[in-house]
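Every protein chain of the complex appears in place save one, which is left out.
Let's turn to subunit A:
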Amino acid sequence: MAEWTYRLRRGPAYLALLRGQARSQASYRTSFVVDLVSNVGATVLDVLTVLVLFRVTRELGGFDRTEAMVMVGLSSAAFAAADLMVGNVESLRQYVRTGLLDAVLVRPLGALPQLLLMDLPLRKASRAVFGAGVLVVALATAELAWTPGRVALAVLTPLAGVVFFGAIFVATASLSFWWIDSGEVGAAFTYGGRDFTTYPMTVYSGWFRALFAYGMGFGFVSYYPALALLGRADPLGLPGWVGWVAPGVALPAAGLAAAVWRFGVRHYRSTGS
């Protein structure tokens, strides 16, 4: 049997896991609504921070408010959706520490999808919706000169962003296969990366900017695509087509993250009891 048809047949199994998770959360129904509402908070705060900044300055790193908001929108739409779908891979640390991953590994399903679906944080859905909303409003108010190309770019970039942030989540969480206390390091890259992509990267400088923007690729999921959408040249001197490379960065990142994950699972050592 070809490997892909074999994998395809697992679809209903994953749906069952999702159903189990939804039912489990529904058994605590009252808190679910509160969670939904309170979870928008963090993302709202990110947006407010940027808006407040523009109360004191007219430009941020050479970009005005509507331009900066396009970057905020691309970043928060992608991050919030990735956080909803992949963010709880962070719970891997708990599974490794307690040896609970044993139970995941004896099931006939991929370990990563199981982990993601088994405690999918449905309460974070509100955040993802809000993030997408910010992007739509930002694009609408920026008065862009829409071309078919830009429409495609506006759709493709957040999708690539989700994949990219998802890859960062998975890769950093995988560290706990070797090093259980890696939580803070992981957060530095995931949340650090989100903060980096929220602002025009011209506000950063030096090795820090080089590392996050080019070394790790965060520059290609919000800053450069935003420039391409806005029709602006890069003050840092890269050519215009760089705005289109988000998928080209996201897919290899996902491949790399998957490899790190698989390597990590083989290093899983369980616990003695």
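We adopt the following convention: contacts are C-beta pairs under 8 Å (C-beta built on N, C-alpha and C of every residue); 3 or more make two chains touch, one makes a residue touch a chain; residues count from 1.
What we mean here is this: contacts and distances are computed from a predicted model.
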{"item": "Choices \"ABC transporter ATP-binding protein\", \"RNA polymerase sigma factor\", \"Fumarate reductase/succinate dehydrogenase flavoprotein subunit\" or \"Sarcosine oxidase subunit alpha\" - which one is the UniProt name of the chain not shown", "value": "\"ABC transporter ATP-binding protein\""}
{"item": "Residue, one of A:Leu53, A:Leu100 or A:Leu153, that touches the chain absent here", "value": "A:Leu100"}
{"item": "Full-complex contact with the absent chain, from A:Phe79, A:Phe130, A:Trp244 or A:Tyr268", "value": "A:Tyr268"}
{"item": "Hidden-chain contact residue, picked from the options A:Gly61, A:Gly110, A:Gly192 or A:Pro247", "value": "A:Gly110"}
{"item": "Residue numbers in subunit A that touch the chain omitted from display", "value": "9, 12-13, 15-17, 19-20, 23-24, 27-28, 99-103, 105-110, 266-270, 272-273"}
